[in-house]
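First up is the structure itself, then whatever we jot down about it.
With one protein chain withheld, the remaining protein chains of the complex are depicted in position.
Per-chain numbering from 1; labels A, B, C and D assigned in written order.
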Amino acid sequence: MGTFIQQIVNGLTVGGIYALIALGYTMVYGVMRLINFAHGDLCILGAFVGLTMLTGSAGGGHPGAALLLLAFVVSIIAIAVAGVVLERIAYRPLRKADRLAAVVSALGASLMIENGIMLVWGPQVHVFPSNLLPATTWHVAGATISFIQVMIILASLVLMAALYLFVNHTRFGTAIRAAAIDQDAARLMGINVNRVITSVFIIGPGLGAIGGLFIGIYYREAYFTMGWTYGLYAFIAAILGGIGNIPGAMLGGVLLGLFNAFAAGYVSSSWQDAITFGLLIVILLVRPTGLLGERVAEKV
Amino acid sequence: MRGFKLDGLKLGALLWAAGLALPFALDSSWVSIAAFFAIYAITALSEDVILGRAGMFDMGHAVYFGIGAYVTAILNTTLNVPILLTLPLAMLLAAAAGALLSAPLIRLRGDYLLVATIGFNAIFVLAMQNNPGGITGGSDGITGIGVPSLFGLQLESQSAMFWLDWVLLGLVLLVMRNLDACEFGRALRYLKQDELAASTLGVDARKVKTLAFALGAALAGLAGTLFAVQLSTVSPSSFVFTESVTLFAIVIVGGQGSIPGVLLGTALMFVVPQIFRGLAEYRYFVFGIAMIAVMVLRPQGLLPRRRSAA
Amino acid sequence: MLRTSTIGLGVSVALLAASGAAHAAPPIKIGVQAPITGTYADEGQGIARAVKLLAAQQNAKGGLLGRKIEVITCDDQGEAAQAAICARQLVNDHVVAVIGSYTSGAALAAEPIYARADVIQTSDGTSNELLKHGYKTWFGNAAPNSAEAKFTAHYLVDVQHYKKIAVLTDHSSFATGLAEAVVADVKAAHGTIVDKSFINAGSQNFSPVLTKLKALQPDALYFSGYYSDGGLIRAQMTQLGMKATFVGGDANQNVAFAKIAGAAAAGSIIINVPAPADLPYPVAKQFVADYKTKYGALPPSVFTLTNADGMRAVMQAIAATKSVKPAALETYLHGMKSFQGLTGTFAWNAKGERTGSPFVAFEVQPDGSYKILYPTPTAG
Amino acid sequence: MSLLTINDLRVAYGQIEALKGVSLTVAAGEVVAILGANGAGKTTLMRAISGLLPKTGGTIGFEGTDITRTNADRIVRLGIAQSPEGRRVFGTLTVAENLKLGGFTRPAGEIPASVEAIYAMFPRLAERRAQFAGTLSGGEQQMLAIGRALVAKPKLLLLDEPSLGLAPIIIQSIFRSLRSIADTGVTILIVEQNARAALKLADRGYVLEVGRIIHQDNASNLLASGQMQEAYLGRAAS
């Protein structure tokens, strides 16, 4: 029982991170029908920017809550700016082109960001300070839950709820959803679709930066190739939930985290990824557009 | 009287023939790069059958390349089957895998097919690493793969291997050219451009797409055999998902459905980084920027397919 | 210690003798085949830097046999195909010897090419496949898995008397090979393996598999993979309240291990030759200091030093045989009774395996430093 | 003075010229109908006015400002709203959300009152306010599309085929609503295949045939002329 609950906590923690990153994939896809393969790298870039804030100015002492907050803020801003610049340079010129051209442009961007991180920060594993958060742990029904896990799960939930409220209950959020459904009709409402796209490249990478920093703080390490791995997992989470669908990305992220936990914990650790991918393929065969995806014709 | 007209075909044949002389002009490291170029070009052309011609987003093509390499490695090292005999088997098994894996997926559209093929790639690599039945050598892979022999002649030198690769590339190019001029190849293009219009002309989408996957996989299997021979070793890391991504990018950067485009794409994505080794750690940073630049400036690829004449 | 000085002196004398003769002599070329980009860039760049540092130091002393040493680096990205190309390029550049690569996969793909061209390859890579074909040009820089596994099993079963041992590995060639050998040797020593599990290297999410292992209540968890994952595994064990002792294979020995594991690092056991910063030998201390001066950072791992040892051995062979002929160098290197490396005294057997490396079990201290637990250290 | 002035407007889709020099005016307070068979270029004209299509020639002026190259969202801000062909409601947004989006360019505080006014005009929409727009019937979607455009409080309302695919009884009800909208003084430019319904609503009409205006007259004359029947059902067989 303890083991079971522990696996749920394990799955939820990493699932929350996947979901935060998956949201960036799904929002960009929803509005532009583009798989932004550079998204994972942007998130890890966020972790590096945050790390520089934390270590560059802490001088070895306790960074303190204010500095931690500052690291998040600076990282979010930096990555949002990077996202917007990336859209302008690498994706906007390709909006009317064959969509595979934009996919390859995104792959190039991924390579550029990943190697850019290596050039700036070096190829080694970077370690986050260990005293950022209290080391408190709780024991619940035989499972051990740490402060940081609770924080990640809660913060992910709060952020997802905030995003959900934003897109569902604000005027601009509704405009984003409208632009995702029908760009021309959205224009007829007076919605500036370019601004919607820019906002999506602010929100997605911004949330991704938070996800990247969570990775850094939770696992306490960051290195330049990490973005590709996380990006792939988050992309799969987005597909699982139905790409383009915001609640779908949240569901997909959490489910993927749980799949991984149960595959490794109860089935076979050596076939963990194969089980996850196998399940994904089966789900796609049963529901070809993901769990919450709409059965709409694709804009090819 | 018409004079000698240098059309694309003749130019290609000429270039190919000139390529045969490469071992006399280059040192052996560049001959090996040329050999890898031939192998990757075959693989990229095979990806082009599925992605560029049939328009199916296959991002797991390294699987079929890997199956070919493993079939040759296993048969040659455990059963001592001569390399050239393993070649048709490698193609056949890869083709069967292509047809079987794609059959249930063909109805998936675009991005969902892409993800499913990524999944196959991950599963394949993990399967090779887990050494099922003790035949794949796990993460070490398989070493000590022999050299091909032709009429009792051991094709041991790098030059000999290059010639083998180059001749097979030539044959594959011929097949690709024939594909352009036959009903099956045209059916692929009809389906890619407009599946509904194609179906009203009587094109059986399911059958043609499955066949495209099988053909693409078979040619990748052929390249896999050559790869195993060239390296004399195979291991799972040569067939990971990022290899599939590279193949995908080669086709798009070069130009979908365009033979010269795919060859140029292979050269750019594989040979050019060899030239710029001097850039050391800056190499792939610059390369990423170049990929963006190529796509933004030439979204159709560098040498897009010509709208061909009669 | 005495012997080392003598050799060092011998080298200098030889150099002095030769230096007058040949000003315009062509340089002696040494190749580095290492992953400069890609996942293993950290290690690869460390290897390249170490070799360049040694060459620069030697050149400052006049080079070898009166000739300068020129280092040619080739980035193999840790990939087989690129490694094969690098091997041919280095062969064509007429290098005498090649240092590297880092991964078994890249070493394997290059090995037959060097062997055919008769170029010495002194490389990391512990896969048994590397020894299978009996190439005379192969010299392993890392101690073979077999020796490490034997020591590990001995330590786990005979020294610590752990009753239940869980083994964890990633899918890499090196780590799976080591894990398999440890499992076999523990069984041979009548120890009990309760489970052997896998992690996805770099996935960071190891709690699921650790949760499973925790339920089996092992006394020790042996992990054969790399430090970046090992440090995290250690940290996540503590997070999960897992009581087992963490015992890590040699690839866990990296300055980052303790940093990543944080407070959990203390009490972890790592089995390897001594770490760069803690190497007891003056030459090692000097080298690490020089490295830090030149590059502003410590070597990324002990593998930087094992490869530096490969380079040093090759240089010594050239100096001692006064030759760059492959056959002479190979005979010399295979015949060395013992070589004082930065990472301990070792030799190469007929298969090119590194032998005589003094494996030790360290305990990581609360301040991140290492304390040798076994064998009980003697002064000096 | 006219509200909308279109002069020699040309629009092409690649090779095909869909509008071959269309000129027309709409005065403030007027209801003007554009009639013509399928493929005449009516929808192209509407999309061009709203800024959704690039023009190859000619000008569009609105309240004396040249809006030929103005972005679509700016045009809405200037006071031109459109209920597009095929309704184009946002299927996975609720009825209420669709209506609120109609007022995207207006101060948020004024929207609820406007939305309530639409509910009063179309009580069916009020009943279904929490439903996804995609689940509405065709007639209800059309009401929603018109209502959505009205929430923008446009100076000029563009209606593209409001009767398309609707049953006669629904068409009647839609046109009754349009009548009452017109009576409040909203200027309307309506594209419609159902000529009789449109001309009964309109003050004036233009007949479009393959990208050109072939007739223009006041509504009653057009209805009586018989030219309409010819334009729709063809000339008698020769």
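Note that in this section a contact is a pair of C-beta atoms (placed from the backbone, for glycine too) under 8 Å apart; a residue touches a chain by one contact, two chains touch by 3 or more.
The definition used in the following text is that contacts and distances are computed from a predicted model.
Q: Refer to UniProt and select, among "Phosphoribosylformylglycinamidine synthase subunit PurS", "Acyl-CoA/acyl-ACP dehydrogenase", "Multisubunit sodium/proton antiporter, MrpD subunit" or "Amino acid/amide ABC transporter ATP-binding protein 1, HAAT family", the name of the complex member that is left out.
A: Spelling it out: the chain absent from the display is recorded in UniProt as "Amino acid/amide ABC transporter ATP-binding protein 1, HAAT family".
Q: Could you run through the displayed chains and say which ones the absent chain touches?
A: Across the whole assembly, the hidden chain touches B, D.
Q: One chain isn't shown here. Among D:19, D:67, D:143 or D:197, which residue touches it?
A: D:197
Q: If the hidden chain were put back, which of B:173, B:203, B:253 or B:268 would touch it?
A: With B:173, B:203, B:253 or B:268 as choices, the missing chain is touched by B:203.
Q: Touching the hidden chain in the full complex, which residues of chain D are there? Just list them.
A: 14-16, 37-39, 134-135, 137-138, 161, 163-168, 171-172, 193-198, 210, 223-224, 226, 228-229, 232-238
Q: Hey, which chain B residues sit against the chain that's not shown?
A: Interface residues of chain B facing the absent chain: 174-175, 178-179, 181-187, 189-190, 193-194, 196-205, 211, 215, 305, 307-310.
Please note the rule applied: only the chains that are shown with their structure count from here on.
Q: Return the chains common to the contact lists of chain C and chain D.
A: Both chain C and chain D are touched by A, going by the contact rule given at the top.
Q: Any idea which chain sits dead centre by C-alpha averages?
A: A
Q: Mind checking the centre-to-centre distance between chain B and chain C? Centres are C-alpha means, answer in whole Å.
A: 36
Q: Quick one: which residues in chain B touch 2 or more of the other chains?
A: 126, 281, 283-284
Q: Quick one: do these chains touch in a line, a ring, a star, all-to-all (complete), or other?
A: If you draw each chain as a dot and join those that touch, the picture is no line, ring, star or complete graph.
Q: Show me, using the given definition of touch, all chain pairs that touch one another.
A: A-B, A-C, A-D, B-C
Q: Where on chain B does chain A make contact in their complex?
A: 57, 104-105, 107-112, 114-116, 118-120, 122-123, 126-127, 130, 241-242, 245, 248-249, 252-253, 256, 281-285, 287-292, 294-296, 299-301
Q: In their shared complex, at which residues does chain C touch chain B?
A: Against chain B, the touching part of chain C is residues 36-37, 41, 45, 73-75, 78-81, 84-85, 88-89, 91-92, 104-105, 108-109, 112, 127-129, 132-133, 171-173, 175-177.
Q: What residues on chain A touch chain C, complex-wise?
A: 3, 6-7, 10-11, 13-14, 115, 118, 122-125, 127, 130, 135, 137, 139, 144, 146, 149, 215, 219-221, 223-226, 229, 257, 260-266, 269-270, 272-273
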